[in-house]
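Supplied in structure tokens, the structure appears directly below.
One protein chain omitted, others in place.
For clarity, chains are labelled A, B and C in written order, and residue numbers in each chain start from 1.
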Amino acid sequence: MIVSMRPKSTENEVNGVLEKLESLGFQHHISRGVERTVIGVIGKIYPDLKDTLELMPGVVEVVRLSRPFKLSSREFHPDDTVVRVGDVTIGGAERVVMAGPCAVESREQLMETAQAVKEAGAHILRGGAYKPRTSPYSFRGLGEDGLEMLAEAREKTGLPIITEVMTPADVGLVSQYADILQIGARNMQNYILLDEVGKVDVPVMLKRGMSATIEEWLLAAEYVLAQGNQNLILCERGIRTFETYTRNTLDLSAIPVIKKLSHLPVIVDPSHATGKWYLVAPMALAAAAAGADGVMVEVHITPEDALCDGAQALTVDNFRLLMGQLSTIQKPLQQATL
Amino acid sequence: MIVSMRPKSTENEVNGVLEKLESLGFQHHISRGVERTVIGVIGKIYPDLKDTLELMPGVVEVVRLSRPFKLSSREFHPDDTVVRVGDVTIGGAERVVMAGPCAVESREQLMETAQAVKEAGAHILRGGAYKPRTSPYSFRGLGEDGLEMLAEAREKTGLPIITEVMTPADVGLVSQYADILQIGARNMQNYILLDEVGKVDVPVMLKRGMSATIEEWLLAAEYVLAQGNQNLILCERGIRTFETYTRNTLDLSAIPVIKKLSHLPVIVDPSHATGKWYLVAPMALAAAAAGADGVMVEVHITPEDALCDGAQALTVDNFRLLMGQLSTIQKPLQQATL
Amino acid sequence: MIVSMRPKSTENEVNGVLEKLESLGFQHHISRGVERTVIGVIGKIYPDLKDTLELMPGVVEVVRLSRPFKLSSREFHPDDTVVRVGDVTIGGAERVVMAGPCAVESREQLMETAQAVKEAGAHILRGGAYKPRTSPYSFRGLGEDGLEMLAEAREKTGLPIITEVMTPADVGLVSQYADILQIGARNMQNYILLDEVGKVDVPVMLKRGMSATIEEWLLAAEYVLAQGNQNLILCERGIRTFETYTRNTLDLSAIPVIKKLSHLPVIVDPSHATGKWYLVAPMALAAAAAGADGVMVEVHITPEDALCDGAQALTVDNFRLLMGQLSTIQKPLQQATL
Partner (left out) sequence: MIVSMRPKSTENEVNGVLEKLESLGFQHHISRGVERTVIGVIGKIYPDLKDTLELMPGVVEVVRLSRPFKLSSREFHPDDTVVRVGDVTIGGAERVVMAGPCAVESREQLMETAQAVKEAGAHILRGGAYKPRTSPYSFRGLGEDGLEMLAEAREKTGLPIITEVMTPADVGLVSQYADILQIGARNMQNYILLDEVGKVDVPVMLKRGMSATIEEWLLAAEYVLAQGNQNLILCERGIRTFETYTRNTLDLSAIPVIKKLSHLPVIVDPSHATGKWYLVAPMALAAAAAGADGVMVEVHITPEDALCDGAQALTVDNFRLLMGQLSTIQKPLQQATL
């Protein structure tokens, strides 16, 4: 950490900072430049130290040099994390496709969709039993009934299932059914929930919050990893910007950035990012070309009847088409020299 | 709701939409313009109808004409909501000031701050016992011990207390201590938590999410109101933008917008919005001039020792100064003719 | 255009709107719903009509149904525009690669780079002679000398050249040298400049402004087209968001959106969007997979000596690598049924 003093700071001001650092157990070294004095801080730095120092007289700015995340950082864990779910591996040489309806709406709807995406080549079945909805008047999911239908679909198709858990009290229950627990974008900073899924023995997929920087996303990942659960997958699903034509703006540059900063696998969800079915295939292909470890897309047998987000669901035919196109794009090797 | 067809849409396409509407129980009326046909939809519209219709052949766009929030809307509840907490009223003729430390750190720190803000004229004491922190390695609050200290501070000073509840399982406990339950920005769309605080008999203050539109904020309010709790206060605390000099961008125009759209009181938190103590007073004064029902500011007896957000805390002296300046700005009358 | 009245609007209010419309020469039709009255407006609508109507008593909202751009719209021009520059076509079946240094720095630097990108397979040479720089103290380009070097590089390599024009007074001069005139992101709404390049007989590439919506971008395109120049290319180069790890956020979903809304070709510039060389190749590949008509990348023989944006420049070796990877991704057919 570097403390930058104002031009012409006094000896008193500089000494004040040095004494504060010493009282907190830090070593330091001073550099007196032509324009200003700069103090380097050596030791185990905690987040609030920046605040403390910036309040001292004569200090203009305090700059952090190391990144605040550790367990999710590639610096401290150079090899890629590979998450195994049944026969499927996420983060390895293969690219995975997660597909299924936004919400589980009925036994028939789910079974038919599950069968169809299985046949088209999907590796994992998605479906929401608990749905976070912007309006309290929207359909909020079938709850445990939905979980049971998902388990039945898994039995019928052999596909592992991923489903969202919205609140700490449900983690136990959902863990009994799910092969992967999904944490939604709105809950990326629901820290009690992150703690809770960090304690169970089920892989977790953590979606990026709509207004989360990549650093905040990795810090949220840190919550899960710090509790012991190392089977963690990240999922980019679009960030909030001023553009209104798409629901959110899919930030595909996050893929190579995450690959550089972290060892965790990254999945991309173009359905929620764009909110429009005809943008899903181009963005899924782009995600694959950019090096994503997989994509998650919504598929509905009759999108116009969907109880949730029908406008972004692919029909089964369009999903089949996408699977064909995806197969033409090779998964790039991890660029170790980044 | 208005369904806009593409130029030169066919009779089949138009009839498809009409039949769909009829099958769902809606009335309609058609207008055939020079350039395109437009269909009006009459009946009780639910959010996903837009998705359904936009997927139909020939449809270019579906435009919602009524607002999706009801209970929080001034259209359906013309009079201002006034929340009473002990002797304090929020949303009435007076402007309230909530002040105190970011986090309760110790008995001494809290008692000293509480006494000081009371003497300076604050109406409500704030202090966090449960702290949502971006990094898992930061101080996360004293928990129930902190709540007990808050209760003791209330007893000593007579000030009602506001404190954050982070997760549904804590709502019962925190409600036993708090006079107002605070829902933090990161939890604005934690719907299970919103449901839960909607069921208790304690006023709630709902902070705007960092990337929430005003409409989404009012829809989150709808969750609380729909469960029966009408003692709801909104709190603007800055939104996320590209500007990095301030932590967030305080959106003061949200105050008159909320006053127009809704009957709920609005408080402004300039401390979290700006992240810098020297911006707090100017922004608190601006909030008052713009018509806020109150401000919430962080005060610390020794900001440089704070365990949380010291850089944004006012000293007691600066808080006293602010109280003097605030008293020169009159609370504007509600502009009924907006 | 649809005028939505407030619930319980009076006859006087409704008549006021109808009379206003008639006085302005518009036809109308009324629909009286259970909750509110809605008035449809028929005729040639101009942008400010919305403002006029929203100010009338009883009006809650005015909703535009048709898009404000015409000449750039696919509705009115269904076939793809293909721009020809020498032997190169942009917007057709092939994907083009524009490559070269950010700025022309010297004869040697330019000739060497031009030769290298030509050999690696680039189709068009880029290089700035006039550079818009955030700070007045940065290198601002070689001006006409730079243009002459570009012309010489074209002669030597056979590659057409694209270079930026920053101000109306330079359009004549730059047009004598350039095969394509580039309008930079900061100038997307420099309307006098747009008018000017709309009058010359040289193709134009219009970069999206950092904070421009897709609609505003197409309206800027409208300026050029309205002056007669139909050889127009769009270029997505990242939008401004809260994420700071990348310089901007590359909005690749803009590619399929533009393909749907407009007939104009779209190029993607991953160098300026990301600001980091190691993100350029993944994003160029993603752009190709998403259906871009081409990419523009910065290449420098010795990036660490660049006078401008060295951090985002590819070395010649890395550019060669990228060309190989790009060739594995097929250009998707225009999806006519979108």
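Observations
Note that in this section a residue touches a chain if its C-beta (ideal position, glycine included) is under 8 Å from a C-beta of that chain, and two chains touch if they have at least 3 such contacts.
Bear in mind the structure is a predicted one, so any value in this text is a computation, not a measurement.
In the complete complex, the residue from C:C235, C:L307 or C:I329 that touches the missing chain is C:L307. Only one of B:L18, B:V257 or B:I301 touches the chain withheld from this view, namely B:V257.
Across B:A151, B:L285 or B:I301, the single residue that touches the chain missing here is B:L285. Chain C residues in contact with the hidden partner, per the touch definition given at the top, are 20, 46-48, 50-52, 54-56, 68-69, 132-140, 166-169, 186-187, 189-193, 209-211, 216, 219, 222-223, 226, 240, 277, 303-311. Hidden from this view is one chain, which touches chain A at 2, 4, 6-7, 29, 31, 33-36, 38, 40, 42-43, 61, 63, 65-66, 75, 240-242, 244.
Although one chain is not shown, part of chain B still touches it, namely residues 211, 213-215, 239, 241-246, 249-257, 260, 273-274, 278-279, 282-283, 285-291, 325, 328-330, 332, 335, 338.
One rule holds for everything that comes next: only the chains that are shown with their structure count from here on.
Contacts between chains leave no pair untouched here, as each chain touches all the others. The most distant chain from chain B, with centres taken as the mean of CA atoms, is C.
Averaging Cα coordinates per chain places chain A and chain B 26 Å apart.
Averaging C-alpha coordinates per chain places the centre of chain B 38 Å away from that of chain C.
Shared interface positions of chain C, i.e. residues touching 2 or more other chains, are given as 241-242, 244.
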